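Got a structure for you, questions after.
Every protein chain but one is kept in place in this view of the complex.
The first chain written gets the first letter, and so on, giving A and B; residue counts start at 1 in each chain.
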Amino acid sequence: MKSFSIAVLAVIGLALLAAGCGGQSSTVGTTVRSAQGVSTTPPSEPTSCTTKGGTITVLSAGDVDHIDPGAAYYSFTYEITRPTQRGLLGVQPGTTNLVPDLAAAMPTVSADGKTVTVELKHGVRFSPPVNRAVTSADVKYAIERGFSASVANGYAGAYFSVIQGAPTATPRFPEPISGIETPNPYELVFHLTRPEAIFTSALSLPLTAPVPESYAKPFDDQAVSTYGLHQIATGPYMIANNSSGNVNGIGYQPGKLIELVRNPNWDGSTDFRLACANKVLFKEGFQDPTVMAKTILSGSADANGDTPPPAAELQSILANPQQKKELFFTPTGGSRYIALNTRKPPFDKLLVREAVATVLDKNAMRLTRGGIVDGAIATHFIDPSFGDQGFTQAGGYTFNPFPSPNDSGDVAKAKALMTKAGYPGGMYNGPQVSMVADNTPPGSDTAKVVAADLAKIGFNVKQVSVTHATMYTKFCNVPANEPNICPNVGWLPDFHEPQTILDPTFNGKNILPSNNSNWPLLNDPAINTAMDRAEKLLGTSERYQAWGQIDDMVARTASAVPWLWENYPTLFSARVVPALMVDNEGAPDVAMMSVR
Amino acid sequence: MALLEIVDLSVQFHTRDGVVHAVDGVSLAVERGRTLGIVGESGSGKSVTALTVMGLTRLPNATVSGRVRFDGVDLLELESDEMRLIRGRRIAMIFQDPMSSLHPLYTVGWQVEEAILAHEDVSRAKARARALEGLREVGIANAAERLASYPHELSGGMRQRVMIAMALVLDPDVLIADEPTTALDVTVQAQILELIRDLQSERGTAVVLITHDLGVVAETADEVAVMYAGRVAERGSMSTILSVPQHPYTWGLLQSIPRLDAPRLERLHPIPGQPPSLIRVPSGCPFHPRCSHAFSRCPREEPALLEAEAGHAVACHLPVSERRRIGQALQSSLRALEPASPR
Partner (left out) sequence: MASLAPTDAEAVPRRATPGDGAAAQGPTASRAWSALTSSTARYIGRRLLWGVFLLFVVSGLTFLIFYVFPSADPAALRAGRQATPQLIAQIRHSLGLDKPLYDQYWIYMKGLVLHFDLGYSYQNNVSVRSEIFSRLPATISLTAGAFVVWMLAGIPVGIISAIRPRSLLDRLAMGGSLLAISAPVYWLGLILLLLFSSDIGVVHLLPGSGSYVPLTTDPRQWFLSLVMPWLVLAAAFAAFYARMVRGNLIEAMAEDFVRTARAKGLSERRVIVRHGLRAALTPVVTMAGLDLGILLGGAVLTETVFNIPGVGRFAYDSIVNSDFPAIQGTVLFGAFFIIGANIVVDVLYAFIDPRVRY
């Protein structure tokens, strides 16, 4: 329903845009044809609390994906895990840089890259009812439990299976990993099977937040772990619980409310977090994005947690000088693209894919999501927020392997490519091609644009509309069931390393029989080799150079056609000093916000 | 003076299709303790006349003129509240289909009690006792149990008895019975008519018996009026009308009664044609299109209701002698109407 509002109001948004509001080239008011989006300057990062105390309220439509921090894997959930859980590394507020959090200093990597050592801070304690000091064994257990089916962490296999002794088959309950060594309570040593350049960056994920084993074991030793409902915090806040540690019905009311209160055992001198407010409320269930946006503007709530304000609201906020100061756009770090199944005709042919990439009207597709405020037209996969960490190396805004006038598609050129591919008159004359798309706007609208564009070069697209989750788990993620076209896919990085954008999605070795994320089923030996090489490059400059080149290679295969580097709008109320997570789609950073 | 005197009553209903002349200049009288039968086809205006006496035609689209004198008071002049005091209490009415005329969701006992309580300030228990008595008086067996019965649990005859009980429980001066036996079996018909007759003789209630069936009034009525197209065609004592009927319509009614003793192959003699539309009433004598004795005067001039002899008025242009002759010639048919022996 939130998307319905966006789609309906997108038309109004277009009308307002066409009227033109003036302004510089990088803010709203540029003509519809500007490829780049609006300004994405984050708010200046607070360095101290304006007010110590008060309550901050964040609104959301849905709930967290997992309340268990060891399974959390969703940008909205991170709004709760980052204030409550301290991983080995954290994100420096206002940047995408990683800094030590639980660690005393950045990890040291051995020369051969196969040993990573982390020193832990002293003085970090668990919240009630555990209360004791955090030790390295707690971090070891936290990572081990992620591999079990009972906890079921989604990225443990991707980033931590490189540790020696990490399970290859999924154990039912947490099992020890020999490659994680704890020589003393404040030292962790990871022994890797091979050098992995991004391993240290992965230590910023919430899986590394310590979990007290003796307390958690009874919960983890069930088919589905209930530790999340009894979780212990290490950050400045904790989910409100009772004296035995249960949060269910107290600080966590599924689908309704998550309440964070101060962790009495938190020592601010060990933490970069400010933790100004006394209480943070996440009020869930706000389905209507207009109501949510207006509630924030009225000051009854302070930020949007998981739903962007609809395009019409964005326009009216941007037109209001006071309100404009409270709205920020943050690059999501990834891109949206149209995936073409390279294993089945006709998209097994490069020329046909190139024709598709040429004919697609990316402007029209961007309009389905709100137009220029939604972001920049993408031409490759590493997004602008990476800056020198791969974006410029990939060619920045100028690299465009399939240009068209105003990014609106070039039918003539596409037809020429089709003719070269062997289709007379440049019109496809083969059997129907299949597409599985979202059944709600804006995804359904995007799919319609794609189908219409493909029709211009003769494709008759058979469209199947299902829910977003079904589209993924039943069709696009399962190569055996995958249609010719998956138009509503995209990928966000887990942290600011280009490998996390390109490897799971375009490396041939990552094609899985189910839960597959390499939707084009791309298996190009040259690209695979380049990726394998790049994964081992420990030096940043050569690594980013390598991935930049890989980005170009992948873009040229046209196995997936990127069309949007999305900017996420975050709206704050006037009563708070804004702070957002630049690396996490602009999610409100409640540990850094304060009441004015 | 007559207990109930209807003088030159006219009732018109204004509908989208036109003005319906339901009753047009009707004059009738009912004596104390006597029975007046009103006979006619459907659409003859007999029911509307009765409803108007009861004051149940006081509708926005109805025009009523004339006088209805009851015990010296003109009912048409009364206010609604005053009329309500009379309705159900001094003049009571029962209707044709007792199944639909009784409320399906209340017990018969309750409905009879309600009739009592509407007009008398007595306790519920007293009313109940009187209702019980009323049911007994109309010959309902197991009356005490029947008080708690619902209409659908009773037979047609019993339901009509309940209606009669309900009407008579307050001892009204006049009972109007609109087609009380039409919806019942022949055997039950006779019982109901007998009941009405007996109750009348016990209490001295005046009865107006409305029916389309001449056979019904033959048994019970003292006076009879034959109505056609909203007017009175013939009026007189029962014996006079039966011995020498003088209106072609009456002749038609008498002739159309099927006879048990007639030869099997003899055809029935219905009155030819259809009852007239009350919006476009035929000119002159309304019966003329169906009358086998009609002549030139009939379509032109409406016949007045004139006394042929004492107590016998006829509205017909035929000369009296002619009418008497034809009437007498029908005497043989009239013998078929000798009252059936009581069971």
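Simple rule for what comes next: contacts are C-beta pairs under 8 Å (C-beta built on N, C-alpha and C of every residue); 3 or more make two chains touch, one makes a residue touch a chain.
The structure presented is a predicted model; accordingly, all values stated were derived computationally and were not measured.
A.B. asks: Looking beyond the chains shown, say which of B:L56, B:A304 or B:A329 touches the absent one.
C.D. replies: Per the contact definition at the top, the residue touching the missing chain is B:L56.
A.B. asks: Among B:L3, B:V23, B:V48 or B:I86, single out the residue that touches the unshown chain.
C.D. replies: B:I86
A.B. asks: If the hidden chain were put back, which of B:E77, B:E202, B:E301 or B:E322 would touch it?
C.D. replies: Checking the options B:E77, B:E202, B:E301 or B:E322, the one contacting the hidden chain is B:E202.
A.B. asks: Please identify which residue in A:Y423, A:Y472, A:W519 or A:W563 touches the non-displayed chain.
C.D. replies: From the options A:Y423, A:Y472, A:W519 or A:W563, the contact with the absent chain belongs to A:Y472.
A.B. asks: Of the residues listed, B:D8, B:E77, B:E153 or B:D171, which one is in contact with the missing chain?
C.D. replies: B:E153
A.B. asks: Would you write out the residues of chain A that touch the absent chain, in ascending order?
C.D. replies: Contact residues on chain A toward the absent chain are 1, 59, 62-67, 71, 73, 149-150, 152-158, 168-172, 223-226, 228-229, 248-249, 253-256, 283, 285-288, 290-291, 294-295, 297-300, 466-467, 469-470, 472-475, 477, 504, 512-515, 517.
A.B. asks: Which parts of chain B are in contact with the chain that was left out?
C.D. replies: Against the left-out chain, chain B lists 54, 56, 84-89, 92-93, 95, 97, 100-107, 109-110, 114-115, 118-119, 128, 132, 136-142, 144-150, 152-158, 161, 163, 166, 185, 188, 191, 194-195, 198, 202.
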